[in-house]
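Apart from one protein chain that is not included, each protein chain of the complex appears where it belongs.
Then we have chain A:
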Amino acid sequence: MATVTEAPPLAPAPEKKPPRKRGRWTPYLLLLPGLAWLLVFFALPMVYQASTSVQTGSLEQGYEVTWHFSTYWDALAEYYPQFLRSVLYAGSATILCLLLGYPLAYLIAFRAGRWRNLIMILVIAPFFTSFLIRTLAWKTILADGGPVVGALNSLHVLDVTSWLGMTAGDRVLATPLAVVCGLTYNFLPFMILPLYTSLERIDGRLHEAAGDLYAKPVTTFRKVTFPLSMPGVVSGTLLTFIPAAGDYVNADLLGSTDTRMIGNVIQSQFLRILDYPTAAALSFILMFAILIMVTLYIRKSGTEDLV
């Protein structure tokens, strides 16, 4: 994704003493490790992938750059359903994360009191176990004969979701709903943490002032709290949406053949079919699609800050 490096502001030279050489180079020296890191692990692989995407050939004959741009069109024409599905699933998961995460972040920031640290730990604790193991645990929780599915069934929730096309029959696993739930669960902390940071920064006196001016709690939230938390909302949604759109583990473990996302396609192109150009082209299409969506979104949301 877009990576941001800002040139360090060069301190204006003090007028009396001529600037010493060492001082002038210090910012660059400090930047060097970061820039080297970006070059080796971001810029070079990008160039390499870009090159791969316009190559043709096979493993035996080797690959040569032939500027075969139609790989992009072919890939897009063939796999647009998986692209759309990725955007849809990642979007749904992001919205669910926001709906679940906002009240929790609000609670931690304003109401938790001495429980604040404990709740924060509870939010972060699942991160101490592996992503894969946590996703596999969902398979046990949502098992067909398990209590969760049993309860949903007796409450007729599954009839509704099944009618909406989100589940199939009496099960949750191996359906779109399971994949979206898995994505939501796995990326929820990425939503809560930035939300909490921006909510916690709000001066409590602003709430008092709103009350003094006869704003109802709802109005206070709408006019004061929410607008001030926009930076958190924007960075939270980005941190959730971007990795979720490229995820393939949830679709693989919790989904079925009709829930495959673009990450699964890239994985199978790269590892099983060994069609490296198509895999690279798909990665680039995904990256640019996300870049465009994110740019539009940030413009629309009208916030200056991302942190």
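Simple rule for what comes next: contacts are C-beta pairs under 8 Å (C-beta built on N, C-alpha and C of every residue); 3 or more make two chains touch, one makes a residue touch a chain; residues count from 1.
Assume contacts and distances are computed from a predicted model.
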{"item": "Which of \"Long-chain fatty acid transport protein\", \"4Fe-4S ferredoxin-type domain-containing protein\", \"Spermidine/putrescine ABC transporter substrate-binding protein\" or \"ATP synthase subunit a\" matches, in UniProt, the chain that is not displayed", "value": "\"Spermidine/putrescine ABC transporter substrate-binding protein\""}
{"item": "Omitted-chain contact residue, chosen from A:174, A:195, A:239 or A:281", "value": "A:174"}
{"item": "Hidden-chain contact residue, picked from the options A:51, A:117 or A:219", "value": "A:51"}
{"item": "Contacts of chain A with the absent chain, listed as residue ranges", "value": "2-6, 43, 46-48, 50-52, 54-55, 57-65, 82, 136, 139-140, 143-146, 168-169, 171, 173-174, 201, 228, 231, 253, 255-260, 264-265, 267-276, 291, 295, 298-299, 303-307"}
